[in-house]
Every structure is written in C-alpha cells, then in structure tokens.
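What follows is part of the complex, with its chains left where they were.
Note that the chains are named A and B in the order they appear, and that numbering of residues resets to 1 at the start of each chain.
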Amino acid sequence: MTIDTDTLPETDAAPRDATDETPATPVELERAIEAILMIADEPQSLVSLATALRRPVKAVHEAVNRLVSDYDGVDGGVQRGFELREVGGGWRIFVRAAYDDVVADFVTAENPSRLSQAALETLAVIAYKQPITRSSVAAIRAVNVDSVVRTLAGRGLITELFTDSETGAINYGTTPLMLQQLGINSLDELPPISPLLADGSEGFDSDFR
Amino acid sequence: MALSPDAHAVDGSTTSLAGPAPDARPAGFQVALSNFEGPFDLLLSLIGKHELDITEISLSRVTNEFIAYLSRVDSALELDQASEFLVVAATLLDLKVAGLLPQGELVDAEDVALLEARDLLFARLLQYRAFKEASAWFAGHLDAEAKRHTRSVRLEEKFRARTPELVWTLTLDDFAALATLALTPREIPVVGLDHLHAPLVSIREQAAHVVAMLRSGESMTFRQLIAGADQKGVVVARFLAVLELYRHAALSFEQLEPLGELTLRWSAENWSEDNLANLGADYDN
C-alpha cells in the first residue's frame, strides 16, 4: 500500500461539502487520524493529515500529541502494544519496542529461509515476463499471487518498476539481488525458454465488466 | 423424480435474500440474447414477464415465445450461442405436449417420461434460480468488503533485518525449467477417452457415427440419421452429438419450418479425428 500524498490538495482551496465528512469534535479528529495512520504505509506529515481532514494544522498537531499520550498510557490508561512516533518529518504507527522480540519471532516464523514452490514459480514468471502486473501473474498461474508477491518484494527479489498510468496497476520486475542469487549479471543471461509459451492472459479479463 | 409440494413454497421464501429478484427484471423479453447468461436465464426472464409460478404447468405460452424468439435470432454469432438453447427448447416442446395431455389419464411410459422431464426442468430451474439469487448476496458482500481498508503496511526495517537469510538452491537451469513449467498454459484438463467408466451411451461414439455418415458430403435428415436406433438414449445422445458437432462448426443444419424436417450437412473444413476426443466432455461427470 502506498500513500499518494502528491494528489492531496495543498490548501483548503477545494472545499467539497466538507461539513459532513470533516470530524466535528477533537475526539473524532483523533479517531480519524488513527484511522488514517492504521492504513498509511509512509509516515504522514501534520500538513498532509490536516489537508486530508480539512482541519487546522494546529488542531491536528494537538490531536496527534494526545494520541501519542493515549497509546503510551500516560494518563493511567493502557500502554498499547504499538506507539505513534515521528520519523522523517511524519507520523507512523510502530510496534512498541517492548514487544520487538515477540514480533520478531512471529516474523521469523512467517518467513522461512526457503522460498515456497509457489513463490519460486511466481518469481520465474516475473523474471521472464517483466515488467508484469500482479493480475497478469495471477492469470498465468491461475491462483491469487498477492501474498507471494509481497513475500518476494519483502525478500528484495522483485521490486515495483512503475505504475501503469491508465489502470493504476503496478508493474513488477526482478532486482540485482535476484540476478546475484542466480549467479548472473544480466537478464540476458537467463536461459531462453520457448517463445511460444502463451502469456495466459488472453480472454481472461473478458469475464469482468 | 417428482417435486414435492414444498416446491410451491419457494416463491414465497425467495424474498428473504438481499437484492432484487432476478426474475423481476423489467427488461423483459425484448433484450438482446447477449444479455442473458444462458438458456435458464432466458427462461426465468420469460416466466418472470408473465408472472407465472414456475411450478405451474401453463408454460406453453412461454414455450411459444421462446421458439418465436429463437426464430428471430439471425446473426451467426447469436445462432452459435443459441445452439445451447436448443436443449431447453426441446424440453419445452415436450412440456407443451405434456401440458395438452388430459390430466390423470397417463397411459403409456412415454407420457410418464414427459412429465418426468417437466419435473426435472422445473427442479433445475428452481436450483438455477436459487443460485442466481444467492449470487446477489455474493455481489453485495464483495462490494461492501472491497470498500473496507485493512492495515497492511511495509514491515519495519528492524524486523525485516531479522528475517532469516534466504537459502537459495536453484541453479540457473532449474530456474528456467521452473519458468517453463509455470508458463506452460494450464489447459483446463478434459476428460479423455481413456477413462474407465464410460457413460451408458457415449456422445463421443455417437458423434463418431454421425461423422462417418455425414462426412461423405451427402446431406441427410436427422430422421435418417437415427434410423435403426432402437434405444431412446441412443437417439438423445445422437442429437446431442449433432449439437456438439454444430458447436464445433463441423456441420450445418437447415429446418424450413418449425418442427419440420431437420436436414444436416457436413461443413467442416479442417476436421481431424482428434476433434472427436474432446467432444461431449461437458456431458461427462
């Protein structure tokens, strides 16, 4: 998930019947901010939060500070397993340090040292067909590949190349790390495979409206 | 197989599902064939238009319209799609005949068979409609859930750094082999000729018979084609084989008037025996 802050209006210049959407009270403002921070991948600046919520930066700043205290359990409340921290000019929810080990164990269990057969096949498809979108890989493999693609990207074997300007679909390709694992210097060194192998996507989208 | 009286209660209970009842579509009968998903869809639309209870016998009106509708279908594409409808049309014709029979005076097995065919069609229509209505629930839930947002963020770097190092054992050739495997089109496998439990009457065998009789180029009526076939199952299978061959553009047929003589003609340009292998696979189970 990527946050596209560039498309947010810089000012309140475009008030689209804001009254309904805009959080009315400070409490609701905090709730709206935590909702955004829950799904935001990149740290969010106060300005971008204020712009999205159409509230003054100062109000947003105060709300963020209250959220930090809230999650830290400052006023006798619960100290959460997560915390709100400012990094690189923006705010993001992180795992609280006290739970790092628990989370690290979980991450280790979720990421075995060997790639699954499904992950390897998906990697092979991406290597030979790049740039390629997730849905095209899914069409070829006839399974959903979302989580496998996440794994491969997390392993640094594939990366997002570009986003199709029309469809918004992300195109993936392999990384130098993958070449390194295969012991080659360039994609040209991949052994040729039959050019006749269909891309499998034909007639596939026709079932969607 | 007969429907229990419970079947009549179905109409009342369908409203419990979310979404508009599919058979209430206002477009009615005049819409293009491509708007229907299949023969059952069209039938349901017809039944809905007349607000007929699906379990009533008075389907003859629907039958007439259905046949009239088919007669208006003229483009090659639509005709192609319409071939699937012929099965339903044939059943409906049977139903119409059955509807004309005096009630309670069933004398021979053929009449019973017609009524069973009617029950079967009703039952299948009910089943189809049930799934169609359930699909509205699916559509609603898929749409609602697609609007929801889950936390799914990039792993913090400190955790990523602690994931176990990748063990890579594939050689370059292994990798290429894997790619070949993954990229080979996943043919949806079809039931081949080699399976052990053939249907009682094989549509494939009947198709082979039809091919053998028509391939010389002489046109032939369906009546001639089934001459000598003494089992009902063989006649049915041979008719289905004709429909299948028509779907494969291996033959054309001509019928000058409704219920008139059906004349068949071989029309395949490139026909190989391999084409027979997959024929009728839809009817296998």
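Quick notes on this one:
One rule holds for everything that comes next: a contact is a pair of C-beta atoms (placed from the backbone, for glycine too) under 8 Å apart; a residue touches a chain by one contact, two chains touch by 3 or more.
Given the structure is predicted, the values throughout are model-derived calculations rather than measurements.
Each chain type appears once in the view; in the entire file the copy numbers are A x2, B x1.
Convention: only the chains that are shown with their structure count from here on.
Separating the CA-averaged centres of chain A and chain B is a span of 43 Å.
Touching chain A in their complex are the following residues of chain B: 149-156, 158-160, 162-170, 172-173, 175-176, 178-186. For chain A in complex with chain B, the touching residues are 1, 38-41, 94-95, 100, 103-104, 107-108, 111-115, 120-122, 124-125, 127-129, 140-142, 154-155, 181-184, 189-194, 197-200.
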